[in-house]
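A single protein chain has been omitted; all remaining protein chains appear in their positions.
On to chain A.
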């Protein structure tokens, strides 16, 4: 089961080349990038690992004003994604108490993943 990689570069040699370059100037690329960033954003906080930064990370997710706001946003998204369905002509109402068999099947409001769809390419490995 253990298999050596047959193709591809010799990692060690490339590594040594990089090492040579870096010994000339070990942190130059990173520091140069830092200067670029500071030039663009002079008000940037000194410590990126500081508590503000981490607090932002803890609070990911879209904030809504309230649940009504959230439900409106969801409804708007759903309308965009699904094709509009016409009025259901088979709906049985009014003259008798419906039984489970009479009611129309609940329409799936969720779309199946394209990974499971018929359009995915699946190449048969033939002789």
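Simple rule for what comes next: a residue touches a chain if its C-beta (ideal position, glycine included) is under 8 Å from a C-beta of that chain, and two chains touch if they have at least 3 such contacts; residues count from 1.
One rule holds for everything that comes next: contacts and distances are computed from a predicted model.
Q: UniProt names the one chain left off this complex as which of "GRR1-like protein 1", "Large ribosomal subunit protein bL32m", "Serine/threonine-protein phosphatase 2A 55 kDa regulatory subunit B" or "Sodium/hydrogen exchanger"?
A: Missing chain, per its UniProt entry: "Serine/threonine-protein phosphatase 2A 55 kDa regulatory subunit B".
Q: For review purposes, identify every residue of chain A that touches the missing chain, sorted by number.
A: Chain A touches the chain not shown through residues 1-12, 15, 18, 26-27, 29-34, 36-38, 40, 44, 47-51, 54-55, 57-67, 69-71, 74, 81, 101, 110-117, 119-127.
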